[in-house]
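Every protein chain except one is present and positioned as in the full complex.
What follows is chain A.
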Amino acid sequence: MLVNSDQIIEALIETIEMVGLSLLFSAILGLPLGILLYATRKGQILENLPLFNVLNVIINIFRSVPFIILLVAIIPITRLIVGSSIGTAAAIVPLVFYAGPYIARLVESSLLEVDHGVLEAAEAMGATPFQTIFRFVLPEALSSLVLNFTIATIGLVGASAMAGTVGGGGIGDLAITYGYQRFDTVTMLITVVILIILVQGLQSLGNLLSKKIRRR
C-alpha cells in the first residue's frame, strides 16, 4: 500500500468538507428554486407560466450535462468565483452547479406530493401564498424532503470523488492517483469500502431522521 492512514483520514476529511459545503450551498440555491418551481407551476398558488418555463429549462440544461463535463466546462466561472480552478474550494463550485438544480427538482417533487386537500384548507383559511408554503406545504413535505436531501447528499459523495480529479482532493482523488494510476489495489479497495460505509451511513441517517419526522 502506497498511502498511510493519515493520508486516508485527510482525504476523508476533504471529502466530508466538499460534500458538506457543497450541500449547504446547493441547498441555499436549490430549496428556493424548488419552491419557486412548485409554486409557479400551472394551477399552483403563484401560477406564473413564463417564470416556470424559464426555470424549468435552465434547470434541465444543468441537469443534462454529465458532471465530469460540467466540471471542466465551467472552469472559467469557477476561476471567477474562487480565483482558482484547482483545490477543494474550486471543486465546490461545479458541485453546487451540479447539485443545486438537482435539489431544486427533488424539492419540487417532494412538495408536489403534499395532499391537495391541505392546500384547499389553507386557501379556505385565507392563508397568504407565503403562509401556505411555510406553514402548510413545507411542514407536510418535511419527511419526504429529508429523504430527498439524503439522495442528493449521496449523489454529492459520488460527484465529489470525480471532483477530486481536478485537484479537489478527497477519497476519489486518492483512489484515482494511487489506486488507479499507480496500480495500488489495496488503496483502491480501502477507498471503495470507505465510500460504501459513508453512503450506507448517510442513507441510514436520512431514513432515521425522516421516520422520526413522520413518527408513524
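Going forward, a residue touches a chain if its C-beta (ideal position, glycine included) is under 8 Å from a C-beta of that chain, and two chains touch if they have at least 3 such contacts; residues count from 1.
Heads up, the rule we're going with is that contacts and distances are computed from a predicted model.
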"Urocanate reductase", "Molybdopterin-dependent oxidoreductase", "Sarcosine oxidase subunit delta" or "Methionine ABC transporter ATP-binding protein" - which is the UniProt name of the missing chain: "Methionine ABC transporter ATP-binding protein"
Absent-chain contact - pick from A:7, A:53, A:128 or A:204: A:128
Candidate in contact with the missing chain, chosen from A:51, A:82 or A:118: A:118
Hidden partner interface residues of chain A, rising order: 115, 117-118, 120-121, 123-128, 131, 135-136, 139-140, 142-143, 213, 215-216
